[in-house]
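The following block contains the structure, expressed as structure tokens.
Note that one protein chain of the assembly has been removed; the remaining protein chains are unaltered in position.
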Amino acid sequence: MPALPVSRRQILQISSLLLASTALPALLAAQQAPAGGRLVVAADSEPKNLNPAIVASNGVFFIASKVIEPLAEASFDGKDGLQPRLATAWEGSGDGLRITFKLREGVTWHDGKPFTSADVAFSALNVWKPLQNLGRIVFANLEAVDTPDDHTAVFRFSKPTPIQLIRNALPVVSSVIPKHLYEGTDIATNPANVKLVGTGPFTFAEHKPGEYYRLVRNEKYWGKDQPSLDEIIFRVLPDRAGAGAALEAEEIQLAAFSAVPLADLDRISKVPGLKIVSRGYEALTYQLVVEINHRRKELADPKVRQAIAHAIDRNFVVDTIFLGYASASTGPVPKNAPEFYDADVPSYAFDTQKAEALLDEAGYKRGSDGIRFTLKLRPAPYFNETRQFGDYLRQALAAVGIDAQIVNADSAAHQKAVYTDHDFDLAVAPPVFRGDPAISTTILVQSGTPAGVPFSNQGGYANSALDAIIAKAATTIDSGERTKLYNEFQKIVATDLPLINVAEWGFISVASDRVLNIADNPRWAVSNWATTALQP
Amino acid sequence: MNRSLRLIRRRLLTSIPALLIVIILTFLLLETAPGDAVDAYLLSIGGGDAGVAASLRQAYGLDQSLTARLWLYLTALARLDLGWSTAFERPVIDLIAERLPNTLALMGSATALSFALGSTLGIIAGAKPESIKDIMLSTISLILYAIPSFWLGLLLSLLFAVQLRWLPTSGIETIASGKTGLYRLMDIARHLILPVGALTLIYTALFLRVMRAGMVEAWKLDFVLFARAKGLSRTRLLLRHVARNAALPLITMLGLQAAAMLGGSVVIESIFAIPGFGRLAQEAVTGRDAPLLMGIILVSAVLVVTVNLLVDLVQAAFDPRIGASEASS
Partner (left out) sequence: MNLIHKLMKTPEGAVGFIILAIMIGIAIMASTISPGDPLRIAGRALVAPFTDPALPLGTDRLGRDVAAGIVHGARTSLLVGAAAALAAIVLGLLVGLVAGFCSGIVDEVLMRVVDAFQIVPGFLLALAFVSVMGASLPVVVLAITLGAWADPARLTRAQVLSLRERDYVAAAKVIGMHPAEIAVRQILPQALPPVLAISATLVAAAILTEAALSFLGLGDPNSVTWGSMIAEGRNVLRSSPWLSILPGLALIITVVGVYLLSEGLAKALAGDGPAMQGKLRNGAAP
């Protein structure tokens, strides 16, 4: 059994991880990195389109990232926070109009054809730019991709495009698909969207709808001695409460993305043979946000928004709703993005008296029934925590005299009500921070987005100064200057409160002690799992 | 036999307009729903700009008028084409063919078991109304029947799958086990024990109560009283006349319950992660997948009609009076 080459740095990471999970004896085994085995993982959804080049979402990446690879993956310690995948090097020109990628040699598709720069050019121009939900923004100004040789791709832009943005977006937007299977077909309905063909460490074996996905080891993978596992099975367990039981019964070995309810973690952590890992989601930070409809005259008053911010006890949210697996937010950029994060912004401490004073000042006194005004509150239905926060917010607002009536709806109805019909006063949303403000948090406050676009500013908020900063940052080439613009952005948002950032959280993995290397990069859950191993 | 044929014809003739009403109502229900298939999809992928939404609406045919889409669906249905699922990007018929067997296995075995168990226990209870045995069985069944199936399922799975680890927690079979033939069947049976058990306990209570009530009535029938007076042995009387008479309402109940049982599978399938009809229906609603939901409701309705037809035929065979009155109503 050949030992995996493990860098010193990796070992340190692994060992600190293992120490944290008090599984010291497993350290030795990690160095030996056993090969083989079948890893069974809980999956809570079955995306109908599994192609990550078209659908850049975590639900798709969770399964597809093992089969189809991006140009680069996020990294804890690599240059620019990246580690090479299909690209080995990248360099931007000074004017922001060109980026040159050096591509990995000796890579083949799962069907045996060689991987070349033509595949990258095809993916970028025919899929990422026109079809992909995020690529449409990132590559909006992509004009052409030159392929001087089989292993060089030069992206040419019509307007200056910040290399910082491209770099931050690479792990998410740059999944490469094989040109020879897609060219000349209807890309959106190509059968390869559900039966994936990629270059990754695992090949797509089968999907039994309602039951499981099966991926098997790619014997010809370019990574030396990778992958470790023989097989990965994603077992469909749509019901979240079922994952914990399945883990305990040893039917599955890993439940990622907090498939085990947070409330059950305390007990699970005491089950022998199971470990709780909160690393591996650093680049997948979700933000708990209160969206505000500024069309309501009460909410258009900054004093009222400040009062609401003061009425929320962030400690309670973090400790009771997230059971400590989250941190309080200060503004629209999470702490997990140190490149952009700015702590020096106005903050709103939990203070009901101040909240009441602000509401009185704004002219909304308590009526004879103790109520100042009534709001319609729509918590997003996607997470337990967003629903629970909705329940909590209703109580927190009641304490300061605002009567919030919760309206629960399923995903489609929520999307229509909030983002198309604007039929809400407050909404609870869990947007994801995707490594760069340009492709995440800014669209929540920027004006001018047409109705119907989910996770965008549909609250009718418009601030021309803020819009100008966002527009300027989109074309600012110099990373330092661009970062400064985003610091300014954070200050304005935290001062004016177009929305209220409450908390930010990553997910939790619960795994059998036998599963090794399960958090070796900041997007681990949605990365390729080439190093993940299973002790017999 | 002529009467049976008439019965079948009558059932089928009345079923067609009823099915048509079902389809149209389901269609209108989804039509009035806030949010459409595109909204559902966009959310599931974490967003997309307005252009994506518009092109998807066109691809799904959602840019056409309501009547045009309904007409399209109905004409396709006339060719026995159930349409295309937008949530799964697959033909509806394939999805149904994949999931229906799981639900049928679950409901079928629960029904068969509870019918057998319930009628037997019902005979025991009804053999001597108001006896200790009867009171005990009646009380237990009353309580069992009041238990929500999801609650019972939760507790059973907690005890047998998680604590004792005798049985798997969820699923319909061991995934990717490579088992075939008898081994695979046994594997499926092992997975079905808990969900079937939960349903069986509750439905047994129902059948027990109906059987017992029928027996109590039957004891009062003239010919039974007469036979008793004649000195017929109690056991013989019990099985030959009383139980036989009481079995009729039990069979009627089977028909009446078919729809309720199919609906009840939704919750059990959700708890035990069984990829069946109930879960598919939930997914169809969440994805605002009109063709899929209509397909599911239509197929369930056809199933219910079929079960009722069978019940009618069995009843007609048992009791000549029933078929005649039904056929003319």
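Order of writing sets the labels: A and B. Residues in every chain begin at 1.
As a convention for this text, a residue touches a chain if its C-beta (ideal position, glycine included) is under 8 Å from a C-beta of that chain, and two chains touch if they have at least 3 such contacts.
Since the structure is predicted, the reported quantities are computational estimates derived from the model, not experimental observations.
*Asks:* For the chain that's not shown, point to the residue among B:Ala116, B:Leu142, B:Met186 or B:Ala317 touching it.
*Replies:* The missing chain is touched by B:Leu142.
*Asks:* For a quick check of understanding: of A:Val40, A:Ala326 or A:Ala409, which residue touches the chain that isn't displayed?
*Replies:* That would be A:Ala409, which touches the missing chain.
*Asks:* Give me the chain B residues in contact with the hidden chain, please.
*Replies:* Its contact residues with the unshown chain are 14-15, 17-19, 21-22, 25-26, 29-30, 32-34, 142-143, 145-151, 154-155, 158, 162, 202-203, 206, 209-210, 213, 217, 253, 256-257, 259-268, 270, 278, 281-282, 285-286, 293, 296-297, 300-301, 304-305, 308.
*Asks:* Please output the residues of chain A touching the missing chain, sorted low to high.
*Replies:* Touching the chain left out of view, chain A contributes residues 240-241, 244, 261, 263-264, 266-267, 316, 320-321, 379, 381, 384, 387-388, 390-392, 394-395, 398, 405-410, 413.
The rule is short, and it goes like this: only the chains that are shown with their structure count from here on.
*Asks:* Chain A to chain B: how many Å between their CA centres?
*Replies:* About 41 Å separates the centre of chain A from that of chain B.
*Asks:* With touch defined as at the start, can you tell me which chain A residues reach chain B in the complex?
*Replies:* 40, 45, 47-49, 55-60, 133, 136-137, 188-189, 194, 206, 208-212, 214, 233, 235-239, 242, 245-246, 248-249, 251, 382, 409-417, 420-421, 432, 449-450, 452-456
*Asks:* Help me check something: in the complex, which residues belonging to chain B touch chain A?
*Replies:* Listed in rising order, the residues are 33-37, 39-53, 59, 87-89, 95, 98-99, 157-158, 161-162, 165, 168-173, 175-176, 270-271, 273, 275, 279-280, 285-288.
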